[in-house]
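One protein chain is absent from this view; the other protein chains keep their places.
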Amino acid sequence: MLTMILKRAGMAIPSLIGVVIVTFLLTRALPGDPAAYFAGPAATPQAIEQVRVKLGLDKSLIAQFGNYVVDLAHGNFGTSLTTGQPVVSELITRLPASAELTLLGLLVSIIIAVPLGILAATKPNSLIDHACRIATTLGVSLPVFFTGLILVYVFYYQLGWAPAPLGRIDVFFDPPPAYTGFYLIDSLIAGQPETFMAALKQLILPALTLGIFSLAPIARMTRASMLAVLSSDFVRTARASGLASYTVIVTYAFRNAMLPVITTLGMVFSFLLGANVLVEKVFAWPGIGSYAVEALLASDFAPVQGFVLTMAVMYVALNLLIDVLYGVIDPRVRLEA
Amino acid sequence: MKRRDFLKSVTALTAASAVSAPAVWSPAKAQSRQETLLIVSESGPNNLDIHGVGTNVPGYEASWNCYDRLISHEMKTDANGTPYYDKNKFKPELAEDMNIGDMSVTFKLRKDAVFQDGTPVTANDVKWSLDRAVTVGGFPTFQMSAGSLTKPEQFAVVDDHTFRVDFLKKDRLTVPDLAVIVPCVINSQLVKSKATEQDPWGLEYTKLNTAGSGAYKVTNWTAGSQVVFERNDNWKGGPLPKVKRVIWRMVPDAGNRRALLERGDADVSYDLPNKDFAELKTNSKLAIVSTPYSNGIQYLGMNVQNPPFNDLKVRQAIAYAIPYQKIMDAVMYGLAKPMFGAPADAPIEVAWPQPHKFNTDLDKAKQLLASSGASSINVPLSFDLGFAGVNEPIAVLIQESLAQIGVTTTINKVPGANWRTELNKKTMPLFENVFSGWLDYPEYFFYWCYHSGKSIFNTMDYQSPAMDAFIDGARTAAANGDTAAYDKDVKGMVDLAFTDIPRIPLYQPYVNVAMQKNISGYEYWFHRRLDYRAFAKG
Amino acid sequence: MAATPALSVEGLSVEFRTRSGIVRALDNVSFSVDKGETIALVGESGSGKSVTAYAVMGILDPAGKVTAGRAMLDGLDLLHASPSQLADVRGRKIAMIFQNPRTALNPIRPVGQQIADVLIRHGNVPRKEAPAQAVEMLRSVGITDPARRAKAYPFEMSGGMCQRVMIGIALAAKPWLLIADEPTTGLDVTTQAVIMDLVNDLASQMGMATIFITHDLALAGQRSSRIVVMHAGHVVENAPTRELSTNPRHPYTAELIAATPDSAASLDELASIPGSLPDLRRTDLPPCRYSERCPRKIDACAQPLPYAGGSISHIVACWNPLPASSEFEAKASAA
Partner (left out) sequence: MTVIATTPQREGGLAALIKHSRYIIAENPVTGFAFALFVLIVLAAILGPEIVPYNPLTSDTAQALKPPSAHHWFGTDQLGRDVFSRVVVATRLDFFIAVASVVLVFLMGGLAGVAAGFFGGWTDRIVGRVADTIMAFPLFVLAMGIVAALGNTVQNIVLATAIVNFPLYARIARAEANIRRDAGFVEAARLSGNADWRILAFQILPNVFPLLVVQMSLTMGYAILNAAGLSFIGLGVRPPTPEWGIMVAEGAQFIVSGEWWNAAFPGAALMVAVFCFNLLGDGLRDMIDPRRRT
């Protein structure tokens, strides 16, 4: 198993290098001139030049790239000019916020989409099958920010059931001590049920928004893979030996069907990390997505590069996790690796 | 019952129930909620130090509330009863006494003033702070130069509690320039201890921490999401503020900000779209205060050096083709002072801002365009994406109206970061922009917007020796107190600005603030940010 | 016919709705198998022998539909039983093993566990004893060192071993009837014989009826007491093994025997059967689906097939069957 992980990690290095190069070029291609922006509204040309030198933007592209890579090696992601804080500390505080939201969104999506997928597969082309497909496709047909705004309008503004869309926790609650950065886990560790509830309530609407948006790919994949497994020989044997339908569908069929579904989860998770940029804007969520967007719009290179690199590393880690999960579920992979 | 009113009554109903201390608060939180002011806005500070590199406008608010200055302004009340800073009357803050000599001003510092970490405030701190302001460069240094405060040599420490500022030249703006945000007094011992050789002025430290003697200190700041201020209980600069804690949350979506206000979950917000302010004014739940931008104008600028707008007739044609009233109704919802359509015979006032005589007259515009002989015009109409809420609908209305006189424009949205770069290049043929000066004097506005000097705010690249003469004349007249010459020059520059019309003033925007009914103490300041020290809740 | 039939299939017809039309896979199929008896369903691939088994077991593909007929097992008509009734009967009273053993087992579940599942479901064996009994089951199907093997996965075992596990699963609840759908086709010849012996021994031990589905007439001959020959969804001939091999009455059966190599015949004598199975989607199918390929076709063949032809124990559905040889005729008519 370890060799497999190292091999996969090794394979990911070239794509990480690719990401570093592409992000560097992409940020340098942004039209804005950070020096002018940060020299302030009434800066004279010399003041702008002075800031340009301070930021090291006057050097040649190659030299800048050289410095960037050297900094990177020391784990120095540079400082964000928009927020004035070192990018590393920003990422550390903000990444759990986005991860917690995206994971919960994914969880919501799985809880809804997987059973729907199984239901649709067990009765192909029946009314339920079509209903499931229509319902899940509806979810993905609306832009995610619009779904979010509607949910806020209905559940917060009109009905008042949901809490105010004011970020991760109610304004008057102090956030739990930051062991992992995940409010839900930290509040449990710290034994603060009230904080846990407050954080959970804040998470419901944004997680639902993300969940609805990712129903379709998961439901579609579950249905397709269940369809394939249900028509396989061993399910026929299971049925022929009169096992209870639950055992046949869940223990026998679904466990086998989970494999391709998990790969989709990996893809959906990285898709959601991109989509939650907009959800964070709607729900004032101090996540990594909105941070990167502000930086991108302000042509502030450091945070964009830091954000994209973190996402790339997370993407590789995610794929490794999926491979491990594959091994856990499918002995063939585990024993052959 | 029109549909919109029905919705409004429903929201009024639900919101009312929310405001009366919903049951969810446990007693401890209810009490802390009562002493805490919750502000929601679109964006937050990127730096807590006014001298920081690239400190943005929200950063000004943090600095204003956390640092003291030598002097500040007394309050007067404006037309609709809102306390308004009196630009001519100063009140002591850290300086107990100020006496202005011929070529200098001397300040007597309070003996009891202490910084937030307990060290007493001395004249050395004042000297260090002002030296810092004039040498860090960028916006702070430029702002100090506006009041002819340019060299550290001008600042002299007489003794621990006496401080003198020497004038390089007589300038009426020097004393007011000491009351703006930039010349704040910083705890020099603390900051010097944090400085390094590359960062002699400790800008890195003051970026993330407040080191002043002001009424509040920042206890928590997560950039882009929230700033928390706690009251400094031994503040000596004025009466102890009533609000113990201020939480300032960034809520990017305007719709959500309005929902928070209507449901009573937020106390104050100041950057809602005009339409929301106009509507909230009519419903009884919230208090809306609208005050005109002091010395501020939204305008349509043209580059006067290159065709087609180097031709005066073309510029005048454009001025007649702008749908002013449509903009006032559909974009500003009446929340602005018109800067157009003054009656033909109205005399030029000695004041700024004041309306020009152009109004929407498409036929006249067509004639002017024809007589100018300009061939078909096709130019981009650019504006700052950061303020698209107002700029975009205006651009669409202007585009449509110009099309009717044969001028085609394509709308070009420029992201916030690049907006200043584009302005600096002075190449954009047609663009919308807003400018307002902190010092509310006509010659100050004209010096930055119409003077042929290399200022970024002369976005039209307008070079007119006659205009320069008027502006310089007015500045010297003001310094010598020669009101007759001053009035003549001010009228001259305003008249020339309206005849040459390098930029077309549209309206003087309002600063709108929405507050829950139980919030009082809002004051209007030249920097247009909130002053937490005067607020009270309950 | 003293023994009570374990299973009697009467007039079974099945249709499949496919993209390109309705396929009449089975038409009026009838046969029965007695307790302890082993019969063989023989026919070319596509003759409907597996469809019959699936229909009886109620595991037809969703597109398939039983349009007529009954399948009586212990008083219950399997074709019209409710899903819960079927679920109780399947595994407990009637069980089935399939062709390619490796894919017919759950790839990610230990084999012992798969047997234990059936034991728990049908053999009312308490959950904690099931694993031990499963090991016993593995031993009874001839798997060495069953305790260790129980934890292994199908992909770690040979085809023959997998087949033994499948048999273990099928016989775990000691069913009355075992349907073996080409159990040895995927295996090499030696394993083939071992598996067939195993099935026969276990069947006789448990007094279990067996339906052995194969396309190999010779194998059928060695292993079953009676052979039912199927062609294109019809039962064309149903007779005791010896009688069928020595005196085939239906032209198709004769052709089949001629095409089956046994020790005596040499290769070149093998005749191949002309033509191929008719397309069962055609709406103009003749009553006797073999008629288009049948050398003995006569006008009568246009009539609906006779089902009572030949003696009680030797049924042949043909208007112009081969003459019955003297030896059997007397005995048949007497019974």
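We call the chains A, B and C, going by the order they appear; numbering starts again at 1 in every chain.
Assume contacts are C-beta pairs under 8 Å (C-beta built on N, C-alpha and C of every residue); 3 or more make two chains touch, one makes a residue touch a chain.
Predicted, not measured: the structure shown is a model, and the values here were computed from it.
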item: Touching residue (missing chain; options A:46, A:67 or A:141); value: A:141
item: Touching the absent chain when the full complex is considered, from A:122, A:225 or A:256; value: A:225
item: Contact with the hidden chain (one of A:6, A:22 or A:69); value: A:22
item: Residue ranges of chain A at the interface with the undisplayed chain; value: 12, 14-16, 18-19, 22, 26-27, 29-31, 125, 130, 133-134, 137-138, 140-146, 149-150, 153, 157, 216, 220-221, 224-225, 227-228, 231, 260, 270-271, 273-275, 277-278, 281, 289, 292-293, 296-297, 304, 307-308, 311-312, 315-316
item: Touching residues (missing chain, whole complex) on chain B; value: 2-4, 7-8, 11, 253-256, 258-259, 262, 273, 275-276, 279, 326, 329-330, 385, 388-389, 392-393, 395-397, 399-400, 410-413, 415
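Assume only the chains that are shown with their structure count from here on.
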item: Graph class of chain-chain contacts, one of line, ring, star, complete, other; value: line
item: Chain pair with the greatest number of C-beta contact pairs; value: A-B
item: Euclidean distance of C-alpha centroids - chain A vs chain C, Å; value: 54
item: Cα-centroid distance, chain B relative to chain C, in whole angstrom; value: 91
item: Distance from chain B to chain A - Cα centre to Cα centre, in angstrom; value: 39
item: Where chain C touches two or more other chains at once, by residue number; value: none
item: List of chain A residues in touch with chain C within their complex; value: 124, 231-234, 236-245, 247, 251-252, 255-256, 329-332, 335
item: Footprint of chain A on chain C - complex, ascending; value: 57, 59, 61-62, 83, 86-92, 95-96, 98, 100, 103-109, 117-118, 121-122, 153, 155-156, 166, 169-170, 172
item: Of chain B, residues touching chain A in the complex; value: 10-11, 14, 17-18, 25-26, 29, 32-33, 36, 38, 40, 46-47, 52-55, 137-143, 207-208, 222-226, 247, 249-253, 255-256, 259-260, 262-263, 265-266, 385, 415-418, 420-421, 424, 448, 454-457
